[in-house]
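All protein chains but one are shown at their positions in the complex.
Note that the chains are named A, B and C in the order they appear, and that numbering of residues resets to 1 at the start of each chain.
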């Protein structure tokens, strides 16, 4: 696993221990939190057109960065609790997607994608 | 940014380009995808007690790993489109949380937390 | 469809028209809003145990009622745009579930459920 990821997970473990928050951090609760924070990312794009979403002003971009941070922090804590290496899982999934969606067949089509 | 993260983002960029999927990957759509995949993580815990969620069998753990991978892959693509360094954002947010929830006051209480 | 539902949908149509908000209310956007508001319902239960969630205090119960209202308002608007009768769809789905989960086999088991 990337050293930076492991360091951040160690920081999060210490943070939760100091506050005695381990009792709240069941994988079930962390998964709910992940979903809640992801919705907060989406909220920033709720009424924007796709085009507008490609041209965020700096204030909005910073706000989105904060929500992305929350998603990542919960994702790292959930992975840590379950003994999952998130980067390795992502690499494995990407390799699988290479097979599932051959470039020549999937080109320019969102159809295959929607069959996920 | 961590080298492993940058490599994965470069892979994702190449993957999308080869399939001409950039047209679908507006930040708005990627944010929706992030939220959809986070719900798929949660789905695995939907009917488990918190206690059961702490003791997943290996099959379930692998399935959750795949969904966590999907969340991370969208998070990296969204960050890439917006020029956000997700690890740095996470570190900044954690530092902020240290101030917001002083260990002595937040100890064992989920109350502060719910005021987020 | 229930008269009360139709009345509420007519009210929502008028509300959006008066504000010229039809342009924002594509089914895609309404579906995103539905998901965002559902996450806000969940947020109230994020750090509660299941037991605590069965015994909400009155303040929390009122707050949840407001979020449930938001979910229903978007659900009615989305249904209206798509020409779907939500109550009829719900009755049809419940009838389908009766067949899918025979009472004698599904008794006390969340397993069948998780195969949804």
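Just a few scattered comments:
To be clear about the criterion, a contact is a pair of C-beta atoms (placed from the backbone, for glycine too) under 8 Å apart; a residue touches a chain by one contact, two chains touch by 3 or more.
Note that the structure is a prediction, hence the values are computed from the model and not measured.
Listed residues A:32, A:65, A:89 or A:106: the one in touch with the omitted chain is A:32. Listed for chain C, the residues touching the missing chain in the whole complex are 2-5, 8, 11-12, 15, 18-21, 23-24, 26-29, 31-32, 34-35, 37-39, 41-42, 44-45, 48-54, 56, 61, 64-66, 68-73, 75-76, 78-79, 81-84, 86-87, 89-94, 97-98, 101, 103, 106-108, 110, 113. Annotation for chain A: contacts to the undisplayed chain at residues 32, 35, 39, 46-50, 110, 113-114.
Remark: the residues of chain B touching the chain excluded from display are 24, 29, 32-33, 35-36, 38-40, 42-43, 45-47.
We adopt the following convention: only the chains that are shown with their structure count from here on.
Chain A and chain B, compared by their mean Cα positions, are separated by 2 Å. In chain C, the residues that reach two or more other chains under the touch definition are 32, 35, 39, 46-47.
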